[in-house]
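Heads up, the thing below is written out as structure tokens.
Heads up, one of the protein chains got dropped from this complex, but the rest are sitting where they should.
Take a look at subunit A:
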């Protein structure tokens, strides 16, 4: 269908549109008009992605004089593929209506592991070794050698791509990663480098968060994006954590040992070069004296990860004299590693600011701040000079240099924490030195500054006013949309008491109370007998889950549960969890029924959908607060309080509730679906906790369901499931329109839409 939003003709590939999609588009359009940033919350399952794509592409089609580029960031490769598939559908529709002028180029970009088509390189198991395998075949010196000696292996796909030179372009169209690989295979061109090249020309680019937020990656991939771009962060409820991780480094014992090995290897290489080709080292030295930029004039295959600091903070200066010579630089690194090893040998938890740490390095190891700052660039240059291709072996020393550069560059917003052991397991020494970033706004600031509009959207962004403060920006639009439903297909409940009327909670002083554990067990036991197919349970942490399952096992509750449904458990092992999930799905499919025990903040809670019969009920046992004694969290809380005036309690509750909402949101993936959500903790009935849930859950949380005991919840569940099993009318009754056709949209002007929606 096609309709008008103010001056933009929107092409929408389906015959009907949900009212919330329509208002989402209106808000989005306003933000684009204002060339500002926006923050939009809309529940999953309402077609956020297609609404975004169709509005932004239509917007750019209707204003051909100033075309805008869309940069769409997703969290996972799977989401990337889904987005591109939707875009393909939309693109075909637009071509059908507008003809060839609607042609756009849209590509997905991912790591070599997902795009490489060279079978020998692909054989490597992880991302870093694929990268290294590629470099071994395509680095400029390898190719130079191959030109002289045909026995040196090269990548034929890359050679073909180079030969085609400027002729190597993608014809317009929408390319998923799979399409790119197929195209590459057919033409014999390397899809990865082709995609990297085409990113500059594409109208739509879909890639992962890191390509924009992590300065190491963004520096080489996203440097040349135009300012007239719209950046979309989808599923962005955890964007602050991504930003923080991008600037945090942790150093363990293994890192230091690996770094020492790397340094030995480098020193061997240097000796070898000195013996055979001393002029190379000399020319590098000369280049450094002249202060030549390292990047910019390198061939595309030689670029490594770029500087971990943000582009604005990198000094455009020559490398200081004391590390210009390779041997001197090695000595500096050795001293640094030695110093860090000394710091790790501690029995107490230590917390320091970067300034203090740098001062201490300078007094103990004799390395000043400026030298630290240049560590990364200097290492990069050295590796190039030494023609090292197996970069995956050198990750350890690279981590050390990242660390050095970051502490050399930043004085605020970071802290260094050394912990001799994990607090939960004090007997096992596992010293770790962490440089942790506290300020999410640092990493995202260049994105806000560079691009015209940044859209942050997710199903759970409540409370929506906290994100602008955390990320330090001013949105022109921030709105939260609710879901228009044909029937009340979600049933949230707050369970505060067990059948014996004793309160249940995972509060620290109550969580090990046998009464609470038993009540939780009874709750699950009752629920498995009335809920069909799949049930998902989320616990606050792995240790709590282990404890409670053990107790249930001892008291026989687990056995009784198994009479009704099979039980599967998420573990920290990815393979094991995948297997468990797979079997869980099979048990749901064949009617045996299953329960999945999982952990909030775990992999399952973030990325796995339990839609339809895979999740008819989700129980959130407790409030998933972060581990509040963690030193890093405490440091971050302190920083947030001092810098952004966000109260500790507010932030913790916000963070816990967004995780809880994320967990329970797993069960509803579309409007035709239905599911129940039980928040099993008495603290959820308090206003300050509950009000931080997203509005689409709150609007269905009736007052009568706020303070339930197990037996009452059971009754409600029975009723609800029976009601939902009845056939229903998909378009909604006449009074509650939940699907709008083109005529509906034309009939009502903007005014009436607003009346209807709000």
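Assume a residue touches a chain if its C-beta (ideal position, glycine included) is under 8 Å from a C-beta of that chain, and two chains touch if they have at least 3 such contacts; residues count from 1.
By our rule, contacts and distances are computed from a predicted model.
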Chain excluded from display, named as in UniProt, from "Serine/threonine-protein phosphatase 2A 55 kDa regulatory subunit B", "Adaptor related protein complex 2 subunit mu 1", "Palmitoyltransferase" or "General transcription factor IIH subunit": "General transcription factor IIH subunit"
Contact partner of the left-out chain, one of A:258, A:354, A:498 or A:593: A:593
Residue numbers in subunit A that touch the chain omitted from display: 496-497, 501, 503, 529-533, 564-565, 588-593, 612-613, 616, 682, 685-687, 690-691, 702-704, 706-709, 712, 718, 721-727
